[in-house]
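One protein chain is absent from this view; the other protein chains keep their places.
So, subunit A:
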Amino acid sequence: MGSSQEEVTLLGASGSPFVCRVKIALKLKDVEYKYVEENLGNKSEQLLKYNPVHKKVPVLVHGEKPLAESLVIVEYIDETWNNNPILPSDPYQRALARFWSKFIDDKIVGASWKSVFTVDEKEREKNVAEAYESLQFLENEIKEKKFFGGEELGLVDIAAVYVAFWIPLIQEIAGLELLTSEKFPNLYRWGQEFVNHPIVKESLPPRDPVFGFFKGRYEGLFASK
């Protein structure tokens, strides 16, 4: 069993929303850790050893034990360090938190990403429509609440860091209006509050380098068209 005193290492990539989720969770729990920036174009031996199945970041290594998949890692962090709970204690509320976190992964991340980084126009439009539909569900879920977790950050807020930081970034690159205050007032408001939360602020990557990186990708994609 991993004791709270054992060494914690996070293998990550600064532009990754999934890595950011883990950073937020670790910061929320006030856990000290060593961060290793991976070059995803040239993955380290360590990464391949610790995540042979997916070969992706984030990977958390606690003691000698590796963990992969951001939401799995966040739940592990919540169960290992008991301060500032990330998941609620009630089983039904926990089920809702897990449902919406998975929803973000299944229905928002892919569709919104493909709304930008797809060359085929028809395919892109299909993804835009799907992204809008999914964001509407999230809009209806946040309503007037300060955070998805209530007064404090919870699992869904952490999962939704992609929505708060990455969607505005990539939509700017593409000149697309996906998440706006007109279309999704509650979600937009939540996003603003979220990125300014002290814990989140310290965990987000600096915007310009990430913007530059994805803009380069975008231009490269369309240049070869």
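Everything below uses one rule, namely that a residue touches a chain if its C-beta (ideal position, glycine included) is under 8 Å from a C-beta of that chain, and two chains touch if they have at least 3 such contacts; residues count from 1.
Definition applied: contacts and distances are computed from a predicted model.
For the chain of the complex excluded from view, the name given in UniProt is "Glutathione S-transferase" [choices: "Trafficking protein particle complex subunit 2", "UDP-arabinopyranose mutase", "AP complex subunit sigma" or "Glutathione S-transferase"]. The chain not shown here is touched by just one of A:Tyr76, A:Phe165 or A:Trp190, and that residue is A:Tyr76. The missing chain, though absent from the display, is touched by one residue of A:Phe18, A:Tyr50 or A:Phe103; that residue is A:Phe103. Think of the hidden chain as still there; on subunit A it touches residues 1-2, 53, 62, 65, 67-69, 72-73, 75-76, 79-80, 91-92, 94-95, 98-99, 102-103, 107, 137.
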